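One protein chain omitted, others in place.
Residue numbering begins at 1 within each chain, and the chains themselves are lettered A and B in the order written.
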Amino acid sequence: MGTVLEYAWLVPVLPLVSAALIAVFGKRLPWHGSEIGIAAVGLAMLLSIAIAWQTFVTSPVEPLELAYDWAPLGGGTVLELGMLVDGLTAMMFLLVTVVSLMVHIYSREYMHGEVRFTYFYAMLSFFTFSMLLLVIANNLVQAILGWELVGLSSYLLIGFYWEDKSNQDAGNKAFLTTKFGDVGLIVGAIVLAAGMLELGSTTPFNLLELNQAAADGQLGQGTIVLGILLIFLGCMSKSGQFPLHVWLPDAMAGPTPVSALIHAATMVTAGVFLLARLFPVLAQSQTAMAVVAIVGVITLFFGGLLALVQDDIKKVLAYSTVSQLGYMIAALGVGGYTASIFHLFTHGFFKALLFLGSGSLIHAVHSNNMSDMGGLRKAMPHTFWTFVIGSLALAGFPLTAGFFSKDEILIAGDIWAGAGFATGNLVYWVGLAAAFVTSFYMARAVFLIFFGETRSHHAPHESGRWMLAPLMVLAVLSIVSGYIFSPFWTAEQNFETWTATPIIDEEATFPFADHGAEAAGSAVQGEGVLAAAPTLAAEGGELTILHGAPTWHPDLLLIVLAVFGLAVVLAWRSYGHGLPERDPTLHMGGLSTALVNKYWLDDIGYRYIVVPVRDRWSAWATWTSNVLIDGAVGGVGRATKALAVATYDVDQRVIDGGVNGVAFSAAWWSERLRRLQSGDVQRYAGALVAGVVVLVLAVALAR
Amino acid sequence: MSPLGPLLLAALLFSIGVYGVIARRNAVLVLMSVELMLNAVNINLVAFQNLLFPAELAVSGQMFALFIIGVAAAEVGVGLAIVFNLFRNRATVNVDDVDLMRW
Partner (left out) sequence: MTAHDLVFVIVGLVTAVSAILVVTSRHLMHAALYLALTLTGIGGVFLVLGAGFIALVQVVVYVGAVAVLFLFGLMLTRAPIGREALDSQNRGLGLAVAGALFVLLAALIIPAFGGESTAEVTGPTIEAIGIAIFADWVLPFEVLSMLLLAALIGAILLARREAGESGTEAEVTRIEMGEALADEPDRHEAVGTSAPAGELGAGGGR
């Protein structure tokens, strides 16, 4: 065994070669370089499938680590360049290469005729390489290298249409915001490496050694908390966690395939991936896990609310991505390692599907706004059914991939609560509430886009084969990818054994949770569990979580269905008949456009939720039993909407204002500091020598 | 013989060179000051070699001094060529007149 795994390094190398070839020869080829990208990523995908198969059927596998010494770090320690192949790597490989291949194929048609078509493909391949480099890394420094490279590709692709100032600004915002977190990441990596050095490690950045040392309790508690929280800062910025999510919606300025690949399916999950990689370290500290869980909960709820009030379809999806990333992070914070990366896996497919679907719509109506769409169901049947499947998966409709993975997260929260941690309850209940919000905004989007009258000024047309084929592949994956960790899957190997590492699987101990293990175990057994039945067991005095195969739990299945149904019914009542034409007097009555735009969000909330509810109140007056329910439903909708608008305001004013303030103060200081650059080289030389004198003096005095 | 004398002399010459580089206007004089600094280093290298490590077989100190002399010759050649070019284009060799790269 292991023959395929040893060639895993080829997976990132292929896209790198392809990026170079496209850059050099792309323009001269008949398809302007896209054939190289598709071929290379396709090969990488085949190899990834082989690796995934190999690791899956023999799971749980021993991680395969191959590394050679890259550079000496002094003191007998070395920095390695190597690869670490285990189930987690194989899973990410599969996700990244499949989505990347789909986006490569899709972009052939979507980007057709663009001036920088070849450049686009080179960057797409380069991004794929960077992401795979991050995934395959066997040490933190290499991971940071890939991390920064994906940031660079993301920056370049957000600003792809750099002729527009706003697109440049969006790219800069994304770069600066993520860079803020990267500082934390780098310092955190050094803190952990310093801890490893104290243990006498010769490869202080090695991930496996780090995890092992942490699981064995050799690392100090202070080192772990400081290190993992600083790294989490990096994860927050990259994975769009509140309040560092502000760049993600703006990043939608890039081409839609880029949004699908980078800002939905892969790059933004890098933070989740890294945190999952370091999960044995994270699991050592209750403080760190609580922080992670709370940040995740805030993000998953408020991110979802923001999606309610958007008109731009890509912004809806962007905020929903923020929300789903919040789920993943929150799951890690409540010990749901498998749940988190399972959701990462399925979310990658259905969110890429939704973005590519929205790209197909934008292609057809030449507008991002849902108010310009409507009634597209007949004109674009294939886009319609794939988009609906993606929406159902995102909303967690039973038997789709999103259902199994999202419920797994709720279960993780429930178990955690059963073990006596309050954050578990938080994740469970807020996660359930956010599931309602998710169902509502996706239903709203689907109704506004595909139902009612067509509001587009163009004649919408179905996209071509190159765009539809990826949609269909992803639609199938959006359903079936969930089944490898569902009650239907009876094989001994499932997603959990696949992605488990020896450290994480049986020994994922939480040393701080050593109280009343038996009581906790029984409590968890009694709690409602949706689709899986993990059990708690006491082993050697420490609490150990052993997950088993998922099983059915009809009671909570019903709750989920009820939540879903309520949300869809509510959305249908508001948007099911298309966007009702606005009051004509509003336009002719002398109200300025600015005012209309400013209150437009409130307008939707009032006109399409409150007014229908109030009007039907009288129509349904005879149905007295329904009256109370109706009022409650309307109230919930209105309150939710108001909360969402308020959150959006905070997001735009306070957080964006903060970011802009930083930029302005930088401008103010540079205005003054630039006078230092006098052009007088002798003054520079003097400053240079003076600096040397000070440094030498400092070193001499320090001795 | 103590290495103190040569080392102090070298330190003095180096500091004089630093002063010259910072304070002189004429580019050729600046180049001369750079030569002073290079020579100060050579004194150090030879003093270390002959006074502290006389038995070293590879003669590293003196070799470095030789190489520095060679590199310095090349540096003077190119440096003066640049000064000529500057003179031809700007009709001046004063370093403080050449401040295009400023805010």
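We adopt the following convention: a contact is a pair of C-beta atoms (placed from the backbone, for glycine too) under 8 Å apart; a residue touches a chain by one contact, two chains touch by 3 or more.
Model, not experiment: these values are computed from the prediction.
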On chain A, where is the contact patch with the chain that was removed from view? 680, 682-683, 686, 689-690, 692-693, 696-697, 700
Which chain B residues would touch the chain omitted from the figure, given the whole complex? 1-9, 11-29, 31-33, 35-36, 39, 42-43, 46-47, 49-52, 54, 57-59, 62-63, 65-67, 69-78, 80-85, 87-88, 93-96
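The rule is simple: only the chains that are shown with their structure count from here on.
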Chain centre separation (chain A, chain B; CA means) in Å: 57
In their shared complex, at which residues does chain B touch chain A? 18, 21-23, 30, 95-96, 98-103
Once bound in the complex, which stretches of chain A touch chain B? 674-675, 677-683, 685-686, 689
